[in-house]
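I have a structure I would like to understand better, so I am pasting it below and will then ask my questions one at a time.
A selection of the complex's chains, in situ.
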Amino acid sequence: MLKPLADRVVVRPLEREEKTASGIFLPDTAKEKPQEGEVIAVGPGRYEDGKRIEMEVKVGDRVIFSKYAGTEVKVDNQELLILRESDILAIVQK
Amino acid sequence: MLKPLADRVVVRPLEREEKTASGIFLPDTAKEKPQEGEVIAVGPGRYEDGKRIEMEVKVGDRVIFSKYAGTEVKVDNQELLILRESDILAIVQK
């Protein structure tokens, strides 16, 4: 597994059928293309002014993030993304 | 529902008939196109110097924001915007 550094988060982008179930529609024509995913791993948080800033997302959260953010990685045939928490816009609540 | 991260805010842009009722007119020809909306969800605030900064807007507020700010999201057929609080210019008071 991957253990992200600082304020990074590992996210599994949702498949089309999973997205439809969530009731959220992220238009392809949007200015800043948003995408939905599930949080797989969370870093310890970045430092600000010598203090660690607690992360807001946790493993299992459904999140919306910008489509163009992060780095693609494939682990055990699963496509994942490593993002900074600041690239995550919102948590989708059930 | 969406739970925005940090200093982000979820806003529902106002329809034309709602805008007319508010008595505020936001010209299309303005340099920085402003738009009116209603606050639907508010993040916990961003960190500055290791301290969380309290948000100034709250759910239900009518706000003016820049037309080109934020990310469009469609939840349950409702078009919403995820903005940073710094993209909101003013609260419209009744």
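Of note:
Each chain gets a letter, A and B, in the order it is written, and its residues are counted from 1.
Here is the rule we use: a contact is a pair of C-beta atoms (placed from the backbone, for glycine too) under 8 Å apart; a residue touches a chain by one contact, two chains touch by 3 or more.
These numbers come from a predicted model, not from an experiment.
This structure file shows 2 copies of a single chain, while the whole complex it describes contains 7 copies.
By our rule, only the chains that are shown with their structure count from here on.
As a whole-number value, the distance joining the C-alpha centres of subunit A and subunit B reads 23 Å. For subunit A in complex with subunit B, the residues that touch the partner chain are 23-27, 30-32, 34, 48-51, 53, 56-57, 64, 66, 85-86, 88-93. Contact residues on subunit B toward subunit A in their complex (touch as defined above): 1-6, 8, 10, 41, 44, 47, 49-50, 68, 70-77, 82.
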